[in-house]
Each structure stands twice: as C-alpha cells, then as structure tokens.
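The block underneath contains the structure these notes are about, expressed in structure tokens.
Here the complex is missing one protein chain, while the rest keep their positions.
Labels run A and B following the written order; every chain starts at residue 1.
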Amino acid sequence: MNVLEINDVTKRFGNLVAVRDVSLNVAKGEMCAIIGPNGAGKTTFFNLISGFFPPTSGNIVFDGRDITRLSTHERVTRGMARTFQITEIFPELTVFENVRISAEVAGGYRLRPWIGRSDAAKLHAVVEETLKLVSLEGKADRLVGELAHGDQRAAEIAMALALKPHLLLLDEPTAGMGDQETFQVTQLIRRLHRESNYTIVLIEHDMRVVFHLADRICVLDQGRMLAQGTPQEIATNESVQAAYLGNAA
Amino acid sequence: MTQLLLFNVTNGLIIGAFYVLMALGLSLILNLSNVINFAHGGFLVIGGYIAYTISPYVGFWGALLLAPPLTAVIGLAVERVLIRPLYGRDPLYSLLLTFGLAFIIEDGTRFIWGPQGKPVTIPPFLAQPLSNELFFITGYRLFMVAVVMIAVALLFQLLRYTRLGIRIRAGTLDLETVAALGINVQMLRSLNFAVGIYLAGLSGVLAAGQLGLEPTMGTGLLMPSFIAIIVGGIGSLPGTLVGGLLIGVASGLTAVFLPAASEAVIYVLMAVVLLLRPRGLFGEEGMMS
Partner (left out) sequence: MSAEQIRKLVLLAAIWGALLLAPYWMVPLGGYTALATRVLVLGLAAMSVNFLLGFTGVLSFGHAAYFGLGAYGAGLTLKFLVASTPLALVLGMLLGGLCGAILGTLIVRRRGVYFAMVTIAFGQVFYYIAFQWSSLTGGDDGLRGFSRQPIDFGLFKLDILSSADNFYYFVLFCFALVAGAMAFILRSPFGRTMIAIRENERRARFLGIPVERHIWIAFTLSCFFMGFAGALYALVNNFADPRGLHYSQSGDFVMMAVMGGMRSFWGPLLGAAVFVVLQDYLSSITVNWMSFVGLLFVLVVLFFPRGLLGFLQRSKA
C-alpha cells in the first residue's frame, strides 16, 4: 500500500519550470531519499508535497486520497509532518512545551479553552514518550532556542513525531551540522525507520547519510527525475555520476 | 446635471491627484523599508510652513522649489537618527515611533507658528478661473494638477532610469540580495525616505496655497493616502497612483448624489476591494507580510 503517490507533477513559476513531470511512489515503512545537485528542484518538490503551493499540473495522492488542492495545515491533519532545512521550532518555549503544543493539536485540543486533568496527564505521557524516542527527555525543561543545533533538530523531529504522522518529510536534516551531530541525527532517523517503522522521505546532501539509511534513492536534476533505485543501482548509474560531475558529494 | 457632475468629478480628480502625491511618498517608504510613516502628514505640514516662512524672501516660486528639498533634509535627519535603529526589529516599533513623531510635529508647528491658520499668497494670475463657464477650474487647481503630474512623471523616470531608482526597485523586491551585491542599504533606505518626504513636502506647499495653512491639516490627508495604497495594492506604485485617483473620483461622484457620504465612500470602496481582490487592484501575491 502506497502512502504517497506523486503523479507527473510539474511546477511552473512564470517561465521557470522548477519541477517537471516528476512521479514517485512511496510504500509504507519505506525510507526514500531525494538527492540531486543544487537547483535541481528538491525543495520545490518538497514544498509541493507539503502543500506550500499547488502544482501547475499533476496530482498527489496521500493514503489513498487526492490532496492536490489541500492546504498545508489540512495535509498535516491528515498525517503528514515536516521538518525544515532551517529548524523551525518555538525558540522561547521549553522542549516540553514545544512538543506539548504538537501533541495537543494532534489530539484535537487546539480550540479547547480547557483540558481536563486526566486528558492532560495522557498528553503529558505522550510528550514524555516522544522525548524519550529522540533522547531529549533529560533536556525537557530547557529552552529550545538555547540548545545545540543537533538537539534542536531532535526537538523538531519530536514535534513532528507527536503529530503521529503517517509520513515524515525531513528537509536536509543534517544541514549545517558537524560530524558528531550528523551521526546523532542519522542514528535517530535510522531508529525511527527500523524500529518504529515510520515512512520517511528526506532530502539530503550528505551522501554518507543517504547511502547509509535509504531503501530507495531518487535523483532529481533540473526539475526532472533522473533516476530511481536502490543505493547500489544509483551508485553505479552513469547519468547520475554525470549530473554530479564537479559537485563534491 | 452634467454641470454638477462635471464639477464634482473634476473636483474629485484634483483631490485624487493630491492623494496620489501623498500616497506615493508613503508607498515608497512602506515598500522599501516596511515602515508605515504616520508622520507623513506632519512632513506635509512642515513643507507648508517652510514655504510660508521663506516665501517673503524667495516668492511663491522660490518656495515651491526650495521648501520640498528642505523638508526632505529634515526627513533625512529624522530617518538617520530615529528610524534607522529600528529596522531590524518588529515593525511595531517603527509604527509607534512615527506615531509619536506625528504628535511632536503637530505640537511643534503649533508652538513655533501658532495655532491659527496662516495665509499663503499665490501668484494672482493663477487664482483666475479658466472661464466663466468652468468657474471651478481655477488656474491654481490646474496648476496643482500640473505639478502633481510633473512630479509623478519625474518620480517614475527616477525609478526607471537612474541608479538610485533601480536600486530602490530591486531593494523593494529583495533587500537581502541587494545588500549582498555590495550596495549600501542604509544609504538606500535614507535616500528613499528622503524622496518620499520630498513628495510630502511638495504636497504641503501645494496644499497651503489651496487650503490655507494650519497645524492639523496633515492628519486629514493621511487616511485617504492609506486607503489609496490599500485599494491600489501594496507594493505597486502604479497601483497607488490609480488608487488615489479612484478614491478621489469616487468621493467626487458621491458628492453629487449623497454629499454626506462622500467621505465614507472611500472606506466602502476599500472594503469592497478587500472582499473581492484582497491584494488590491495591482497588488502582488506575497506582498502581505
């Protein structure tokens, strides 16, 4: 069963075609990495999936339903969670508060003027669980804005997880990180995939991460899907090597 | 009936031209620096009073020529000292600052020149009406429209062809990139502000000749300028131009049928535009925040 089906999607900005006839199917529990040289259209592609703007043509089906015309927040409520290249968190709230807001919205409490004690306790437990999953339980009362980059990313991922998503979209999760933090985040993503069976689509530049984690790799170049396949297939693909020629991996 | 219609529509166009001059200055500052200049009306008043003060020495024409740049210089000083520190911050603060500034200017002019209105003499040949039929088209009103037209034309030329103008336009679209190109953004904002204030000062000189001069005359023109920008579309100078004329004419037309509502109609127009085309007539997507 495909969690995500992207069918011949094209996105035009005036005369610029950022994404051209791209198709992709993501099965449940799969980890799919999207790579490609700079300017290939990866972020635009992600923005199409998460609902920043509608495609010029083509459609997107999520969990069997056509979501092409749905807004961002509607897609989130249907089970799509996303992180950003530049971490988007609530900097002046604590880690716990960040994840709690996420859990409350996911639990349907966003409009409630009141939350009962038992419900609050349940949510509290959910937040604690999620924090344990990303190894941040010790830092729950720290302000997210004061954390190290890697921990901020973990917090952001925790917020996404608290939404109980069917699909995790991770936009360059290791962006701007040193070796240690990259390792930390990579391990986290691996756990989420292998142990918790999340379906994940990620954009990455760091080839070590990509080849280490992904079931399937999709290569975008100049808006087109150049190749799709297992890491081994992609590693030996000549046109992929040609596209990357001159770009350090 | 046609006489009345003509009278009011012409009136409307003349007032509209005025709104345009004010609104363009406001729009320039808003687009580049994200600052709502509440003190814009105050600068109009300053322009008028400077004209009044220097006209005994340089005459009406001298005042027309010199008062706007002098006002612009004051504007430059204000921008440098008061507004520049606020650029990186929440737009709330520059809003409050220009707000307070408006109070200071109004009271200040009242303090320096007194609360009474001051008479401003215009050259007699301008005060003549064009003909007996079209008695309402006095030479001065035509002159005002002519000045506005020249000023607007010059402004658009400035923006299209001069280096400053091109940088302003680029900065409006993407200030970060402009800065990355090595252009001095501080100076750009200051000069842009000065141009906007020049237009306010010019409006002040023209208004003085038509309405007489008194400390509160600026505030009445601020709101219509706002609405001209909202109707025309934020981020679009041609839009502001159209917006100003449109509300002027709408106001004039309404005066024919429902005189009491002639002021209210511009708000109704704004509401309608916001309902049907939220970004304004010529507004661009994504210019909202």
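Just so we're on the same page, a contact is a pair of C-beta atoms (placed from the backbone, for glycine too) under 8 Å apart; a residue touches a chain by one contact, two chains touch by 3 or more.
All values reported here derive from a predicted model rather than from experimental measurement.
> Specify the residue from the set A:25, A:72 or A:85 that touches the hidden chain.
A:72
> Which of B:45, B:63, B:122 or B:234 sits in contact with the chain that's absent?
Looking across B:45, B:63, B:122 or B:234, the contact with the absent chain belongs to B:234.
> Please identify which residue in A:49, A:89, A:185 or A:213 touches the non-displayed chain.
Candidates A:49, A:89, A:185 or A:213; residue touching the omitted chain: A:89.
> In the full complex, which bits of chain B touch the chain not displayed? Write them out.
Counting over the whole complex, chain B touches the hidden chain at residues 30, 34-36, 82, 85-86, 89-97, 99-108, 110-111, 223, 226-227, 229-230, 234, 260, 263-264, 267, 270-271, 274-275, 278, 287-289.
> For the chain that got dropped from the picture, name the residues of chain A it touches.
Those residues of chain A that touch the unshown chain are 50, 71-73, 76-77, 81-82, 84, 88-93, 97, 100-102, 104-106, 109-115, 143, 159, 163.
The definition used in the following text is that only the chains that are shown with their structure count from here on.
> For chain A versus chain B, what separation do you get between their C-alpha means, in angstrom?
48
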